[in-house]
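For this depiction, one protein chain was excluded, whereas all remaining protein chains were kept in their positions.
Let's turn to subunit A:
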Amino acid sequence: MATETLTLGKALNLGLRRALEQDPKVIIMGEDVGKLGGVFRITDGLQKDFGENRIIDTPLAESGIIGTAIGLAIRGYRPICEIQFDGFVYPAYDQIVSQVAKMHYRSQGKVKLPIVIRIPFGGGIGAVEHHSESPEAYFSHTAGLKVVSCASPQDAYAMIQQAVTSDDPIVFLEPKRRYYEKGPVEIDAPLADAYPLHATRLVRAGRDATVLAYGPMVRTALDAATAAEEDGRDLEVFDLRSLSPLDLRPVYDSVRRTGRCVVVHEAPGNLGLGAELAARITEECFYSLEAPVLRVTGYDTPYPAARVEEEYLPNLDRVLDGVDRTFGW
């Protein structure tokens, strides 16, 4: 089986290409996705090969992108919408939470909206305001939407294809600061054999504490786990992958063994995903816990100026600090 080393961005590009080849109803729409290949070049070369009717440069209107995708989906198409940056999804927020999320329910299952909403999210790239947001909690809070995030090139390649074949609308969060990180990708493995889209994945086995992360923080959590070895601590790391629905059975098993859990995300802590995870883990694993479930997150402030984002974002040291705190309990 062919394994290639690809960046996460290139893996997404290849995954999109496969999805377009597999089903003529798949279309990509967004700002600058055509000739330019997207501002991050994730759709690079696709318009050249699939034409302007399938790779559509849309007017500069996010509500329009999602709203028309709904109509196209009702008509039998499978739109993949690119939102250029996380901070620009809000003009489309109403269409996503009021319309995309609810049509299946309102129509008692008669209207399916197989729409994928791709959003490069998170910080760490030194951008100006509105370019480094973590909007996952807004979408995860909305019933009817599924929310996933890839963290490795392999997952990026498979998950984007799985998302496109799903009949549910999916918010697909791409860790933009990891676009250029490389990893192995099995490019001709059948999609049916791929790791399930909504399953949490164990990415590092360990005995002493459980660390949960997703998207851009998976790499950070793994680095922290390596660093923690020096302190004689063996961390188990999970990549959640699916933020809604959550798949916590493997996590519960892990926490029952380790007795300690640290949740890491870039988004602000207040009412973030970590709160949900801590609550659920506490409910399920209360008698096994040696310490409360701890969170290491961004602060509850707007995303700050680029030159202090290193202080804002959880980094390896802050994850290790969280680990120290759980052991210090």
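To be clear about the criterion, contacts are C-beta pairs under 8 Å (C-beta built on N, C-alpha and C of every residue); 3 or more make two chains touch, one makes a residue touch a chain; residues count from 1.
Here is the rule we use: contacts and distances are computed from a predicted model.
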Name under which UniProt lists the unshown chain, selected from "Pyruvate dehydrogenase E1 component alpha subunit", "Aminomethyltransferase", "GCVT N-terminal domain-containing protein" or "Peptide/nickel transport system permease protein": "Pyruvate dehydrogenase E1 component alpha subunit"
Absent-chain contact - pick from A:97, A:111 or A:127: A:127
Positions on subunit A contacted by the hidden chain, ascending: 31-32, 34-37, 39, 57-61, 63-64, 87-88, 90-91, 126-131, 270, 299-302, 304-309, 311-312, 317-318, 321
